[in-house]
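The complex is shown incomplete by one protein chain, all other protein chains being positioned as in the whole.
Let's look at chain A:
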Amino acid sequence: MQLAGPNGAGKTSLLRIIAGFSTPDEGQVIWQGESIAKNYDEFARELLFIGHKTGVNGQLSAIENVRFWLQIQGYDTKQDLYSLLAKIGLVGLEDVPVRTLSAGQQRRVALIRLWLNNAKLWVLDEPFTALDKAGIAFLQQRFLSHLAQGGAILLTTHQDLTTHFNELQTVTLEYRH
């Protein structure tokens, strides 16, 4: 599902409410029949959130960042991360501090998580920012395989999705003063 709307319409705010960081003034977020406020840990297990601020530490290397994320999410860290980093276009840059990488490469470090999780719901805020065309296409391939496995994706983007998604729904938020 794509969330569209002009700047300031509240896309990011809505995503943060859905991810459970902010509480809505009215209403509630329901996940599989239950309010997420009631059982947040269960919901967090099914959720992958990548926001504007990606949660990548600039002082650490790409591999350290990925490993830390795996650990805090409770995943196994004994995986072949190097080949995955190579696949996503960061070959040779695994061990340099992330802050020395370009904006697009930093974004890729954050997006590696998409290959390393079994969350059902992905909430992505502007995932294509700073990515090149090949990167965007590659990411959308990953979206397709996630959807094929029965996952759900909620994202905001100002770019049009170049790949055809059968079940794409777009919700447009209007800017209100």
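Keep in mind that, in the parts below, a contact is a pair of C-beta atoms (placed from the backbone, for glycine too) under 8 Å apart; a residue touches a chain by one contact, two chains touch by 3 or more; residues count from 1.
In this text, contacts and distances are computed from a predicted model.
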- What is the missing chain called in its UniProt entry, if the choices are "Glutamate synthase (NADPH/NADH) small chain", "Acyl-CoA dehydrogenase", "ABC transporter permease" or "Heme exporter protein B"? "Heme exporter protein B"
- Note on the structure: Touch with the missing chain holds, among A:Ser35, A:Ser102 or A:Asn118, for A:Asn118
- Item | Listed residues A:Val56, A:Ile88 or A:Leu124, member touching the removed chain | A:Val56
- Message: Give me the chain A residues in contact with the hidden chain, please.
- Response: 16, 19-23, 41-42, 44-45, 47, 49, 51-60, 64, 68-69, 71-76, 116-118
